[in-house]
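One protein chain omitted, others in place.
Naming follows writing order (A and B), and every chain is counted from residue 1.
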Amino acid sequence: MSTKIIELGSHQLALEEPMYFRVQLEGDRVADLDVMPGQVHRGMEHLVMRRNLYQNITLLERLCSLCSNSHPSTFCAAVEDVAGIAIPERAEYLRAVADEIKRIASHLFCCAVQANVIGETTLFRRVMEIREIMQRAKEAIYGNRMDLAANVIGGVRYDLDADSAAYLAGRMEEMKKPLDELYLQYENNPAIMARTAGVGVLTREAAREWAVVGPVARACGIDYDVRKKSPYGAYDRLEFEVALQTAGDVRARNLVRLAEARQSVSLIEQCLDGLPAGPLCADTLPEIPAGEAIAKSEAPRGELMYYLRTDGSDFPVRLKWRVPSYMNWDALKVMLKGEPVANIPLIVNSIDPCIACTDR
Amino acid sequence: MSDRTSPASDNLPLPLSTRERGPETSPHPDPLPEGKGIVDAGGGRLYPDQFIHNVAAALAGAAGEQTEVAWRRDRKGVLTGWCRLPSGVALLPAARAVAELQGRLAMVTAYLPERAQEKGEREIAYHFDLDGATLTLTVILPLEWSRVPSLTPIFRNCDWQERELMELYDVQVVGHPDPRRLFLDHSLPHAPFERLVPYSTFTNAATSKALWDKVMAGAREDA
Partner (left out) sequence: MAIHEPGSAAEPVGLFRINTGSCNGCDVELAVTSAVAEFDVEQLGCRYTESAHEADIVLVTGPLTVRAREEVLRLHAATPRDKVTVAVGVCPVSGGVFRDSYAVDGPLERHLPVDVNVPGCPPRPQALLEGIREALEIRRARREGSEPTRLPGDRKQPGKPGTDNFPARGRLSFDAAACVDCRMCRHVCAAGAIRFEERDESVRLTLWHNSCVFCGLCSHYCPTGALSVTGDWRLDHRATDAFRQIERGEVPYAPCAGCGEPIIPAAPQLLHAAFRRPNPEIEKLKNLCPTCRQRMSIGVPRR
């Protein structure tokens, strides 16, 4: 059989962001691949050391716009840990609301892109229209459709009054039916099944070995969600089940995402129902002592981890983070092995890869 | 926390394999059963002392008796363990012990700590997930000619972490299967995160200055 090496860029991979793959083919099947990141490397971990902790709230929100709230909220949690700040309960709930709105929009974007990749243009447009409900809600409440500017050290800087809470509750109601329908469609529609079931399989064992995280791991039956395993913010008071699938294929990954999006609706409703009264922020300008801390969260793509080290000044000595996508790229080797070239864009998009996050 | 050993003993004489104590020769407690034992009936976190004991015993067995883990429990009951390894040689056996405990490598952080130059030291922190708890193993290395063994043979997903570490810092990862640059463009100088590299050559805010000069000039025309 003939072996050949091809190079694929974002256009061939149907990615929104620049990324290159070197794929080794045996005949028309994938034998191996080399992922070549770095196009979106903005030197951010270096920049954060030359910006103070306040500036870093805004800078980190621009790491990636799809999970933009997870970064400042997790970073702030690390600062708060170093400073020994307990954020007000109301702020915990409001951070969860912001994170869950972003999760719905992010998961829907991923499912939409995949519909587009397999030529289901009508479905693609439909998912994007449903996602628009969230985009509008974000703009109405936070003033921007992508970057919410919701977090500050010590809490949040937005509030939900009776009107905006009622507005958001209305949008959640509006989301339920379409999300339920989408789930059924991605689960049972024969055309979608034909392209996604049994495609790009990652077994549970391989998932462990490659240490994948987030929906990619949960689609292989790995019961790991940071919101449950290492509860933070309001999540220890909210009810939800970890969304799990077992097939480990493209379809399973989408079903996990759609189940989670539906669950996020419920989480937001729980937050709105139980929103405690009280202040939004603990202390406007706290002293940040020398110290180190780890903060974790479940970003839309999975486990996000921050390490912060401070020396008593308001510039970090080191601020390091590891995004979920970082853990998932390499496992594409397993998912793509033996797959026809035509399936590459679909499988790559099925891990919902974020390049801005990965490259930093 | 244990005392740091002298910088001399941090100088890794490589290869390590002949000198290290393999975890298989040390007594090992049972690894944590997956998803069990650390959630109480109310769904809150409850790490039994057994868990802390297991980790401590495994690390002491692998990396030497002086190895101690300081645990912090946050308001939600989530544990973070902090362990400064007594020497660089202890890294491989300690990492193996964590692997035996079903630990997952979560992140690797290299950094130049406060007064790095003065002390002639740098640190690398290896963060592991133990079913929700985070264990950080920190090695202290000499600032110059730093070398660490690759953990990629133990944790496959350490591959990228180590490639990144090697391009950003002046640290050699010994035994890495594929030590190519990962994110940095080839036109950029090696190890941009070293303070030893003069910042001014590539991060001197020249762009900001040029742009603001134009903003000020442009605004003057208006006035």
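Here is the rule we use: a contact is a pair of C-beta atoms (placed from the backbone, for glycine too) under 8 Å apart; a residue touches a chain by one contact, two chains touch by 3 or more.
Since we're looking at a predicted model, the values are computed, not measured.
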*Please pick, from A:Leu13, A:Leu63 or A:Ala98, the residue that touches the omitted chain in the full complex.*
A:Leu63
_Give me the subunit A residues in contact with the hidden chain, please._
10-11, 16-18, 38-44, 46-47, 50-52, 54-59, 61-66, 68, 109, 112, 124-125, 128-129, 132, 135-136, 139-140, 142-147, 149, 152, 157, 284, 354-356, 359
_Contact set of subunit B toward the excluded chain (per top definition)_ = 183-185, 187-188, 192, 202-208, 211-212, 214-219, 221-222
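Please note the rule applied: only the chains that are shown with their structure count from here on.
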*Of all residues in subunit B, those that touch subunit A in their complex*: 35, 43-45, 74-78, 80, 82, 104-107, 109, 111-114, 125, 127, 129, 131-134, 136, 155-157, 159-161, 168, 181-185, 192-193, 203
*Residues on subunit A engaged by subunit B in the complex (per definition of touch)*: 37-38, 41, 43, 45-46, 50, 81, 86, 209-211, 223, 226, 229-232, 236, 290, 292-294, 296, 303, 305, 307, 309, 311, 317-318, 320-322, 326-327, 329-330, 359-360
